[in-house]
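A single protein chain has been removed from this complex, and every other one stays in its place.
On to subunit A.
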Amino acid sequence: MGPPSPRPASHGALTMGALVLVLCALVATTFDGARWTASEDRVDPSAAAEQDDADRADETQQQEQPRSDDGGDDRWLPWAPPISALLLVPAAVIFAVALLVFARLRLVRRRRQLSRRIGSRRTPLPEAEPPPEDEEAGLSEALDESARMLGEGSPRNAIVAAWVRLEQAVEGEHFAHRPEETPTELVARVVASYRLDGAAEEGAIRRLAALYREARFSTHPVTEDHRAEAADCLRRLLASLRTGAR
């Protein structure tokens, strides 16, 4: 029942961006061209308003001159953008490439972020490979220490302290501390990582986690029975770890 991974439609946005860019370049080119001819036309009405008929006749003559030149140009190059518009093209290309690279980088970064986030939650067993021997030896020491801590203080505090020691013990280079994890999720990772194949060992660590939760989050009395049960769980874990090492 896994939910689909969240992935905004970046490709669509990218294509859209490129399209807009091309359109911008086209508009810029045509706009520049239009202004070029319009600037000549604009002389027309203003001049007409101020000058008398003779002058106007003169001007139309003058105007016809460049227009005939235009006609000559048209014959050879019917669609010739001005130099300034041509300069826009490389600028637009550079801009487009920069935009593409930037979008790509962002996409990759976001994907990495998402996969890290989702990966931490949905696939809790990425480091299923067993930790090295010396780490297991360290774990067995920590279990010993945990058992010792279990004997000290009130049962509630002892169980919590023993669990926290165990939590810290399993953490290492192969087993990162994840603050967002609940004890149940941690146990699932430990079971997968530390060769706890036997149902007895798995049961022991699950029961220990349940005892910890009860000691940590309940307000009803935690008795010596709870302490004894936790000690029994620890003993079973230790025994299985030692036989496994042998």
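Methods note: a contact is a pair of C-beta atoms (placed from the backbone, for glycine too) under 8 Å apart; a residue touches a chain by one contact, two chains touch by 3 or more; residues count from 1.
One rule holds for everything that comes next: contacts and distances are computed from a predicted model.
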The chain not rendered here carries, per UniProt and among "Acyl-CoA dehydrogenase", "MoxR family ATPase", "Amino acid ABC transporter permease" or "Hydrogenase", the name "MoxR family ATPase"
Full-complex touch with the removed chain, picking from A:A147, A:V160 or A:V190, is A:V160
Across A:T15, A:S154 or A:S218, the one contacting the chain not displayed is A:S218
On subunit A, the omitted chain is touched by residues 1, 3-9, 12, 117-118, 120-121, 160-161, 163-165, 167, 179-184, 212-214, 216-220
